[in-house]
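Removed from the display is one protein chain of the complex; every other protein chain stays in position.
The block that comes next holds subunit A.
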Amino acid sequence: MANASEDESSLHEIDWQGIEYVDPVDDTLLCPVCKTPFHSPITTQCGHTFCAVCINRALETQATCPIDRQPINKNQDYYRLPLIIKDQLDRLRGCDYEGSREHLEGHCERRCEFTRVRCPDPECDKLIARRYATPEQGCLHEDTACQYCSKVMTYVELGTHWEDECDGVTVQCPDCDATVARHRLERHQSHDCAEGYLECKWQSAGCKVAGKRRVVLEHQDSGCAFEVVGHLLQQRAEDRRVIDDLSMRLASLEASRSRRRGNRERQDLSARANGDVTPHSNIPGVVLNGDMPLVPGSAADAGALDSPEDYMLSQFERLDTQMDQLQKNTRDMEARLALSFLQHTTRVGEQFAELASKVGVINMHTAWLMNMQRQNYAQQRAGLAAGPSSQADASHSSDASATGPGSSSSDGAGMRYQAGSRRNSDGSRENRTRL
């Protein structure tokens, strides 16, 4: 370090590689080059991620990816880091400072107790964590002896030494007969000492047992009589919370529903004003819009009732009545449908019978025409055989076809006529006349 100003600036520059984190850091968040969590990471074209500093430094020597040795061009092959990695990094925590890593710089510079600052002693050029640097104490890098065990160390190390290692001066616990290091006595008394004072953990449920930890723990283990009550109380509190939550949601739902209903009624009114016939006034089956018993002012009613349970019950009843109404409407509708169906079917049946009789008539006419045709054919053949009689036969057949249409309108006579012609068609009489 060349001069003082440079020294100052480097003091507060965060040493990203030197940060210690509260929780263990996942291996995947470590830069493969410096083995510490990524700082302003960069992802290469080949998909590997490094700290900007690390990859830049590595590329100065060799322009390939340190992992798979693919060539890398610093100006083209850097990509933006997936945000998920940034998020994960920003969750890492250093000291007990709760905050994302992105705000770390400010915290570190001004407040963090763990930031290393210059030793308050102007003679000393070492750095020291801010929490230890108080001017009154002077330089803390001088060796001091632990006041309990006479081990020599710098003042900075003393704290952890006391917490974990030092067993220097031990004392008897005044309550139990355990031997503990003097500076840990307080913690022992409040947490471990079997003779210390403790209250039963079901005190809130009404248990009055309190006294020596040993006794109270035994009491708890052997089953405090208030344990059941305690559990019930806990459950009740839980239920209460659920109910509150639900009733709040219900109220908001009701409010939005009545708002919607208001809109719909306005629409109905305007439709009626325009002379349109609203559907539910016409078809009795569809009354959902108008006469629903549930809806009017339900949100307001909710306020009048005392407890959420009552409110729920009243809602239930309303839903019940609404259900009944709907069932009635459905039955109505079904009856109506059946009736109109019946009416339609009878009419169709009558028409069907009429059609059937007409088809019968047409059938008869067809048979008559066919006979006529056959007769004509036979007469033509006979005419070819005997010349002079053919003329008379032809005129007879034309007469018969002329009378045909007339016979269809007055059927009885037609039938008789047809029967006569049929006998003729046997050809027996003609044969006789020819002879």
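Definition applied: a residue touches a chain if its C-beta (ideal position, glycine included) is under 8 Å from a C-beta of that chain, and two chains touch if they have at least 3 such contacts; residues count from 1.
Keep in mind that, in the parts below, contacts and distances are computed from a predicted model.
Protein name for the hidden chain, per its UniProt entry and selected from "Light-mediated development protein DET1 isoform X2", "Mediator of RNA polymerase II transcription subunit 18", "Glutathione S-transferase kappa" or "UBC core domain-containing protein": "UBC core domain-containing protein".
The residue from A:40, A:62, A:204 or A:234 that touches the chain not shown here is A:62. Contact with the omitted chain, checked across A:32, A:211 or A:308, is made by A:32. By the touch criterion stated above, the residues of subunit A touching the omitted chain are 15, 17-18, 32-36, 53-54, 57-58, 60-62, 64, 66-67, 69.
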